[in-house]
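Shown here: the complex without one of its protein chains, the others still in place.
Naming follows writing order (A and B), and every chain is counted from residue 1.
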Amino acid sequence: MTSAEILQLLITGLTVGSIYALVGLGFNLIFNATDVINFAQGEFVVLGGILTAIAVGTAGLPLWLAVIVAIVLVGALGALIDFAAISRVRRGSVMTLAMITLGLAVIVKTSLLLWVGPDPLYFDPFTPGPPIRIFGAVLQLQAIWVIGIGVLVMVALKFFFSHSRVGREMLACAIDREAAQLMGINVGATVRLSFILSGALGGLAGVLITPLTNATYDQGFTLALKGFAACALGGFGRASSAIVGGFALGLIEAASVAVLPSGLKDSVALSVLILALMIRPSGLLGGREERRHTQAM
Amino acid sequence: MKIEIDDIGVRFGGLWANRNVSFSFEGPSITAVIGPNGAGKSTLFNVMTGFIKPATGEIRLRGERISGQAPEKVAARRIGRTFQIPEICHEMSVRDNVLVGAHRHIRGNLFSQVLNIGASGAAEREAGDRVDVILKDTRLYDLRDRPAGTLPLGRVRLLEIARALASEPELLLLDEAASGLNSQESAELAAFIRTLPSRGISVLLIEHNVGFVMELASTVAVLDHGQLIAVGTPEEVRNNEAVITAYLGKRKS
Partner (left out) sequence: MRQIHVLLALILAWLLAPLLIETGGTFNLFIFAFINLILVLGLSLLFGYAGQISLGQAGFYGIGAYMAAVLTVRTGLPPVLGLVAAIIVPAALGYIIGRPVLRLRGYYLAMVTAALGLILHTIFVEWVDVTGGYSGITGIPALTIGTLTARSPVTMYYLSGAVGFTVMLLALRLVDTAYGRAMRTMRESEMAARSCGIPTARLKAEVFALSAGLSGLAGALYAQYVGFVSPESFTIDTSINLLLALAVGGVGSLWGAAFGAFLLTFLPEWVHELQNAYGLVLGAMVVVMLTLEPRGLWGIVLRLRDAFARRQATTA
């Protein structure tokens, strides 16, 4: 393998990895506040991409406005999910809540199929222009956007959880809901906020990748699985671990495409997830103890 | 039957939950482990039943090491237990919960049990008869068809004891069996526990209710901060200086 090829592999890996990290961070937001894994996280991403494509293509909005509209709408969907379903569940375990999000994922996905059909949707990259060539490797301008905004969001989230009051209250809700309530934290509002932020983050991820990968109604679950893998590889509950895990996964996928048929790309990435969890069931970097989320319904 | 607890040490992070814990007892008898909350009593139980591997030392039953083995292997050595926070199957009936204790005695695999062939049927009936006797002993017989989740805590504690007894243990470990019971319930429980040695069952109790164990146990071991500070008859322990300062003293003042 030439050094140009290796560089290319790194660039591709980082680009894809940023996306997985963003999806993983979306998981983390809701998980941190509720202990629930949101199976509809991948659908948030797809929806963000498709909404932007429609806003730009059909409605003719300028790109910046389309992006804002898409992110706000997906965030609103997050709020709606919590308002209409999650916050109304009085009995049952976190697994019940997770199953509800799985049902919601199917609803979103089917709605998208009925609305826009099975064909991929697309809009132009944020900045037009030919890709940059660095030592023989190709760097798409959109990839710079993906990595740049991805890193920005990760840093912002890290700061949010460690330094802001709201962020710390969110963590407190997951660690002990009743104690958080006693301390005067408005648990309901905090959980609602986590769904809104998680939706907006998912929408943003969709907006960023669609110019590179297109958006199809049925990509959601695979994306969610990769985002989860990013979290699991890193260890759940910490923002930084989703980033490390996401980049690791992106690089593994890029490497797999370099040596194996591209149809095996997902399988290779998922095999790594399985093997990693076999070796370290709590994630490679460790993480919050998983015991509480282990029961069935 | 002889149980030897030999230099048990367990470390969680930087903290020793048990350290240099050594004592032994012979059965059939009633022995108690007492100590303030966080003294390492439950940890010691978890070591004895295979849920925690000790960092140092070992536990021997009839001279053979049982610590470090999987919990189901330890159970097969006829050691039964209950839990401080009861662990029962809520939607299953009281009787079915107790039958789970007899699991080891019901031979056969998935197929022979489902098709009711081989020795499975007979073993199931035998286990059922034995369980009914235990249910009567523990006064749960009239509640046998109720979902276990609908029982009050006092009955749930008895249910766990019944389940452990169904495994025909030689040694029964009771983790805070009297906590959450009213005075009448705990008196009944004490009377019942007192009958067990005559049936060849040794009992090891964990309690922080000191009065409850002083009446029952012939040997009392006292843990404090993970270490054994005294062991002896209730009388000896009651008069032990270290125990009085560490534990009883606080209560008297």
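In the analysis below, a residue touches a chain if its C-beta (ideal position, glycine included) is under 8 Å from a C-beta of that chain, and two chains touch if they have at least 3 such contacts.
None of these values were measured; they are calculated from a predicted model.
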| request: Quick one: say which of A:Thr2, A:Thr58 or A:Ser111 touches the chain that got left out. | output: A:Ser111
| Thinking of the whole complex, not just what is shown, which of B:Arg19, B:Lys41, B:Arg130 or B:Arg163 touches the missing chain? | B:Arg163
| task | Go through subunit A and note every residue touching the omitted chain. | result | 37, 84-85, 88-89, 91-93, 95-96, 98-100, 102-107, 109-111, 113-114, 221-222, 225, 228-229, 232, 261, 263-264, 266-267, 270-271, 273-274, 277-278, 281, 290, 293-297
| Interface with the undisplayed chain - residues on subunit B | 49-51, 70-72, 75-76, 80-81, 83, 87-92, 96-97, 99-104, 106, 109-110, 113-114, 116, 120, 124, 127, 163-164, 167
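Just so it is clear, only the chains that are shown with their structure count from here on.
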| Quick one: subunit A and subunit B, Cα centre-to-centre, how many Å? | 47
